[in-house]
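One chain of protein is taken out of this complex; the other chains stay put.
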Amino acid sequence: MSVGAVDITYRGIFQKNLAGVITKELVKAARHEDKIGGTVQRYGDSPERNGIPAKQFSVIADDADSLRVEMTKYEPSNVVVVAVMDDTLTKGVESWAWYGVRPINLNLAPGGTLLVISRRSAEELLELIPRREYAWNLAILPGEPSFGGLWVYNDDGTDYRTMGAVSRVAGDLVSLDSLLAQAASGQDGELRAEQLREGHDSVRAYPVDAGVGAEDTYEPVEMPGWTQMREGLVIPAVPVGETNPLFKKYTTRTARPLVKFDACVKCQICYTVCPDECFIPTPEGHWDIRYESCCGCGICAQSCPVTGCIEMVDEAVFDSNEPLHGVYENNREEYEELRQDKLAKAGGPIPHYGIF
Amino acid sequence: MAAPELTVPDLEINRRITILPLQEYYTSGHRTCQGCESALVMRYMAKVAGPRTLVTGTTGCMYVANTSYNSTPWSLPWAHTQLGSSGSSAIGTSAALKALMRKGKIPDERINVIAFCSDGGGGDMGLATLSAAMQDTRYNLLILLYDNESYANTDIQASGMTPWGAVTAFTPSGKRQRITHHRWKKNVPALLMAGHPTGRYFANTSSGFGMDLMEKVRTALDMDGPTFVQTHDPCPKGWDYDPRMSHELAVMAVECGITVLWDCLEGELRYQGISRQQVEGKLRRRPVADYLRRQGRFAHFADEDIDFFQSRIDEMWEDWILPGVLRVNQTPFGPGGSRG
Partner (left out) sequence: MTATEQATSGTPAPAGHEAGHEEIITGCDAVAQALRLLDVDVLAGYPIRPYDSVMSAVSKMIANGQMDAEFIVAESEHSQFEIGKHASLVGARAFIGSAGVGWMYGMEALVVTASLRLPVIALVGNRALDDPGAFGVEHNDALMVRDTGWLLYWVESAQEALDTTLLAYRVAEDKRVMLPCALSMDGAFLTHSQHIVRVPDEERVSRFVPPYDLGDRRFHPDNPVSIAPQFNEDWVMEARRQSDAAMRRARTVIGEATADFQRLFGREPEDPFVDAYRMEDAEYALIGMGTVGMVGKVAVDRMRAAGKKVGFVRVKWFRPFPRPELRALLRNVKGVGIVDRDYSFGSSSHAGVLYTEVTAALYPEPRRPVVAPFIAGLGGREVSVENMLEMEDSVERVTAAGELDPTCQWIGVRGPATDPRYEQGENPRTAEGGAR
């Protein structure tokens, strides 16, 4: 291998600093093996938005020419590891308008490893991750997603644990020894070494055969030529009553609001405060949620005056964006069972996921 | 396109909302942050403006995050304008409508002209154009300044409306200097109000008070002549807090007396809601520490910084004749205010 890349797919802003540390430290460690490298922040993701999927890359090469070619790309090729910093990202990545929701493993090289920080099993994750036409590996680093802020870094060891896991699944790109040597040259060397080893030892890899995984519904978008575009930088507005057909935003969501309609007092505050226009009135005065548009900010749950009426629930336990009020209308008990089931699978509602 | 007849169901709680059309003219599918209150302001603004409206928007989050080719959340006609051009885009649009209608080149009707700008585009670079727009009474226009207190799109740099001491990409906290943003936030609506006696309407409001905001936008659009509304919008990205706290922070800023709900209609100053109760002495202001300590951008604040911040807020409530609005401590006729 002359050049390889590690793709860090993460939650915009919340994990920006985390991804920055990982990509840079991987390259620094590779220097201990006389390799060269650089990092690439996918420019299309910047300026980053809270929660909206984003990517940064480490590019590690044996020779200068291979590195030069990769450093002039928005997304480097030969991605041998895609490290996913939050397991809800395995449902797909819609980072910009027009391109649609792209599979998390779209650019993973054949035989490469998708490394996911998760508490879920490989079986559960493979229900979300689309199949490929080639064999690949799924690696799981047990843990919770680490969320920080733009100014305040959440220094909880996720960075070094992830790097340790990368050295396990792609040791020929950068070895654990190199990472340990690099960590020893900096602050808190012993703690970092411990975290590196812990990540290296606790990651579990599962080979995934070609054709195994969720259905791949992704269709690459067609880009019109210059004679096919309207002149004067003009695009049509959204017809009144519809939503933007070209950007949906739901891959931003790490948790979704789940409503206990029986508890709803119909105050309409959720509808009023939603910045993403997700709430749809029902004839009886409840507010259904258009999950396709919901980015999971949690303002509705926070603003709801009734305790336990709107709760934020881990997105990974849901498999559809269909609004749920229809289920409730059909059978209230069935809906409550569904709600309880999701809450149980998710381990209860998420109280708060920032550090402030 | 006619305004749909849909309205929110008429229910007991929060009856004021029921007068609003359910219809959105700024709709789902914008690439804004989780918990973006400025997006909420756009939604409120479009909702009360209705379909016979033209919107121009300056460069910033509400440009780049909303409209990325070939995608838009706008149902209203919307056009980009340059960062410092909110005022001039509104004048140009309104003047063109006026000329074309007068000459019979397009049908004569009431069309709302709204130009939105950010604290950077409006409060810094575009301030001269806001001033020009507020002077020209020939044209019906509304400038809406969404104040998220930094150049947020470019990844958070200090603007003239960033609060004192806040960390931004250009005003970091360092080992030698804890505070590097030394400017006290400028008060643009008061500045415009004080200097432009012919402006018809000036208002300050907050994304946390949707009804107040929408009433102010509607009041502005119903006036003939130039009007200005500023909204205070928490920005989870730049202020660094959990997005679900957005709405509460907006409310808290008012409770602490940092943001003041007021407007000035034809020269008459009025306070609204919590701010009015604070002016009338019916409600105590909440300590600013409650607000500051919830945001990562103030995480470096020492106690003395919070005390300083509190003292400046106290001063604007206790010493100014127009509390929270205009720094005038004394009239030619003696120390100000019968409140003392």
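Chains: A and B, in written order; residue numbering restarts at 1 for each.
Just so we're on the same page, contacts are C-beta pairs under 8 Å (C-beta built on N, C-alpha and C of every residue); 3 or more make two chains touch, one makes a residue touch a chain.
All of these numbers come straight from a predicted model, not from anything done at the bench.
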Problem set entry | Which of B:Gly84, B:Pro243 or B:Gly296 contacts the chain that the document leaves out | B:Gly84
Problem set entry | Chain not shown: contacting residue from A:Trp96, A:Trp151 or A:Tyr328 | A:Trp96
For this session: Specify the residue from the set B:Ala128, B:Ala302 or B:Val328 that touches the hidden chain.
Result: B:Ala128
Problem set entry | Residue among B:Gln34, B:Thr56, B:Thr205 or B:Thr259 that touches the chain left out of view | B:Thr56
Exercise. When the complex is taken as a whole, what residues of subunit A touch the one chain not shown?
Worked result: 43-44, 74, 96, 98, 223-226, 229-237, 239-240
Exercise. In the whole complex, what residues of subunit B lie against the chain that is missing from view?
Worked result: 1, 51-54, 56, 63-64, 66-72, 74-82, 84-85, 87-89, 91-93, 95-100, 102-103, 105-106, 111, 128-129, 131-132, 136, 138
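Here, only the chains that are shown with their structure count from here on.
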For this session: Flag every residue of subunit A that touches subunit B in the complex, lowest number first.
Result: 12-13, 46-52, 96-98, 149-152, 233, 235, 237-249, 252, 265-269, 271-278, 281, 285, 290, 292-293, 295-299, 301-303, 312, 352-356
Problem set entry | Contacting residues of subunit B [partner subunit A, same complex] | 1, 4, 8-9, 11, 13-14, 17, 22-37, 39-40, 43, 51, 64-65, 68-78, 153-156, 167, 210, 236-238, 240-248, 294-297, 299
